[in-house]
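Of the protein chains in this complex, all but one are displayed in their positions.
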Amino acid sequence: MMRRFIRHSLYILIVSLLVPMSVGFANPPIHNSDLTCNVCHNCDNPTKESPCTRMCPTRENMHITSEHLLSEAPDTIMLNYIEKESASVRFDHKSHASMSQMNMSCKTCHHYSPKDRIPPCHECHARESDPINLKKPSLKGAFHRQCLGCHREWSHDTKCVVCHISCDDNLSLDNTDVSDIVGISHPVIHVPTSKIYHTPYEPGPIVTFYHDEHVDLFGFQCVDCHVEENCGYCHDLTHPKNLVKTEEEKHEMCVQCHQINNCGHCHDTKRKPAFSHASTGWPLNQYHDKLDCRACHPTRKKIGRLDRHCNSCHGGWNQQNFRHAITGLILDENHIEWECTDCHPDNQYNKQDCSGCHDDDITPENHIPGKHVVQH
Amino acid sequence: MSNHEVPTPINAKFFSKGAIILSFLTLIGALGYIYRLIYGLDTTTNLSNQYPWGIWIAIDVATGVALAAGGFTTAALADIFHRNKYHSLTRPALLTAMLGYTFVVVGLLADLGKYYNVWHPMLPSMWQGNSVLFEVGICVMIYLTILYVEFFPIVIERFMGHVNLPGLLSKYNSLIESFLKISNRTLYRVLSLFIIAGVVLSCLHQSSLGTLMVIAPYKMHPLWYTPILPLLFLLSALSVGFPMVIFESILSSWSFKIKPEIKTLASIAKYTPILLFCYLSIKVADLAIRNAFGYIGETSIESFCFILEMVIGVIIPMVILFQRDKRHSIKYLFLSALCIIFGILLNRINVFLVAYTPPYSTGYYFPSFVEIAVTAGLISGLILVYRFMVIHLPVISIQRVKYNAVTDTPKSESTVKA
Partner (left out) sequence: MDKDRRKFLKLSTVATASLIPSVTSASTEHCEDDFDNAFGVLVDTTVCVGCRNCELACNQQNELPEQPEEHFSDKSVFNSMRKPSVEAYTVVNRSIDSQPSELGSFSKIQCMHCNHPACVSACIVGALTKCTHGVVSWDAWKCIGCRYCMIACPFQIPAYEFKEPLKPRVMKCTFCYDRIHDNKKPACVESCPVEALTFGKRRDLIKLAHSRIETSPDKYYDHVYGEKEIGGTSWMYLASKEFINYDLPKLGEEQIPQMTEIIQHGIFKSFLPPLALYGFLGLVMHSIRQNKKKETENDEQS
């Protein structure tokens, strides 16, 4: 009797446990339902060893701008992943990429670029938007957001045919002539070497701006000065932009680096010569001349005067690791053992002082401590 | 004295000068009505998606119902509270209410997009307990039926004993006669139940008409939007009840050249200023609580209409009617009744039209010609039917035959009989 009772109670227990469970299964728990495996993992069976986690596609940690060059970029890309639903788009990648230099550069579109590779859009953006992960737009949405945002800025239009070639045209990538893409191949952007501005400033009406210096020499990126100059900045078909700037706006960009009270720095009565380091009072020698400005002036903007002592940069040099021959003088065996400061006291490396060992009548001019070499 | 006042059909010509003008207006209204039924609301009205309700709702329905309040207020006073001296007023008031509600329904049908579906609220499958309009609709339907039942004794009184149908129909004479007899007996017993039900139903839907606009808090002007709108509507309907009876009584006495029952009217008028005072104080308190007084000062159509409504509709008649001597003057009595009726009309128009501002409007609503014609036609039609009824049915109680008669001879009643 006792056993029977226990058995019955067990039944009840099991039933009472199972029923709510089945109810629970019928209505899966609502919390966290927006989290599925493939939100974070891109393979079906992630393990502890190889979790294959996706990188979070944020705009930080961008490798594309530092690892890839514009010249490596493909000229034209055929966007035909969703061919069945819409006509393909032949995307003139090169001109868009070059234009993007004016704005946010490659990361305008390649907002996710892990190290060593550039994933194609459809790797993350599925054809259908994920009903669970609502944050991520589908491929169609992602493309359109990239394109229409700028395209409507200059045309004020959102017509499909601007980008979508009609289905009948059996165009492929082999057809390399890009100019026929409904006439939107962008002309080459002329980058000026220098520009001369005539200003109303009487003591120095002429301002010479060396564009190449700022880009090549000072290492400025386009976007550093051309802030938010996307397509619509110049191309607004319905309402041309007023590009005339006020005095203040004109100075605004320059004074970020140059001091505003030093008018003569930019203004002159004639065309200013291009920048030469000699004008700063320190002509660069053949080695320094080859260096990028930033090698010595690490802060790109506000390039200031540096300590001229060699060891302010070359602090790690000593008699062992410094190849004296590059100065044009191979030290003889008597001198090669000496420490640098024995001959160059007070860190003055352009001066030699022999008095530490020799009498006054011995100077570097009449007693060469080695042998001059001819440099090539 | 009440013994001498027996309601009788009035001996008068139907087509007086005024009746001819009214017939003309009714005809135009009827044509407009037919025009609306054929061509729809767009061609005939100025209603739009921005202003979905117009004067057909504000005047024909809302004001119509309010002005028909004389029926239940007089019934309550005379039949429930047994103030017998007012019995002479119940029949005209009842007739007004019955015709008023009938024309409310006729007017409503013009406004309804699918007028042929008007019976839908009666189907239990479509009952919608949350809807204020549903309650109003059901109450009006039942109340209208009750009004007909209440009025039926008057028809019985007129025809019982001398049903005389012409031609072929004459063979039904005896049948109808017995029907009238039976209904007379049953009605006599149960009439008081109907009267009370009528009062209850009236209180319900008179107030609910106010609740209608409570659902649009973001569209209503703060001068009128208040959760106690139903209370204000009920109070104003109660207030207009007696003035409406006075107004009609005086008008018909002028029209039929009968001496107005000034004593009864003056006596019934004494309740009105008290009701108006209650209404005014609640209104003021409401404005104060909602902090809406400032809106009166703004110079807009709304503030102007509000001031007009309060001054003409409430304050002036209240001041007049509080004075005993003015209550006994036909002129002042008529003037104040007119003011109150105008005030009610303006109030209903204000609540339903002036206060209603859609969030995105590109214009204002003003009724079209057809809308005005139909409304005017309905009112004239109502007056004509009223005239017809009082000529043919014992509705109005008469003391003296001729306006000019000096001697008050109670036997004159017999001479009136048509």
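Each chain carries a letter (A and B) given by its place in the written order, and its residues are counted from 1.
Rule of thumb we're sticking to: a residue touches a chain if its C-beta (ideal position, glycine included) is under 8 Å from a C-beta of that chain, and two chains touch if they have at least 3 such contacts.
Note that this is a predicted model, so its numbers are computed, not measured.
Among the residues B:A93, B:V132 or B:L180, only B:V132 touches the chain that is left out of the figure.
Between the chain not shown and the residues A:H68, A:H111 or A:H144, the one that touches is A:H144.
Of the residues in chain A, those that touch the hidden partner chain are 1, 4-5, 8-9, 12, 15-16, 19-20, 23, 26-27, 30, 33-34, 129, 131, 134-135, 137-138, 140-141, 144-145, 148-149, 152-153, 156-159, 232, 239. In the full complex, chain B contacts the hidden chain through residues 37-43, 45, 47-50, 52-53, 76, 79-82, 111-115, 117-118, 120-121, 123, 126-135, 137, 192-193, 196-197, 199-200, 203-204, 207-208, 211-219, 227, 230, 356, 358-360.
One rule holds in what follows: only the chains that are shown with their structure count from here on.
Chain A and chain B have Cα centroids lying 82 Å from one another.
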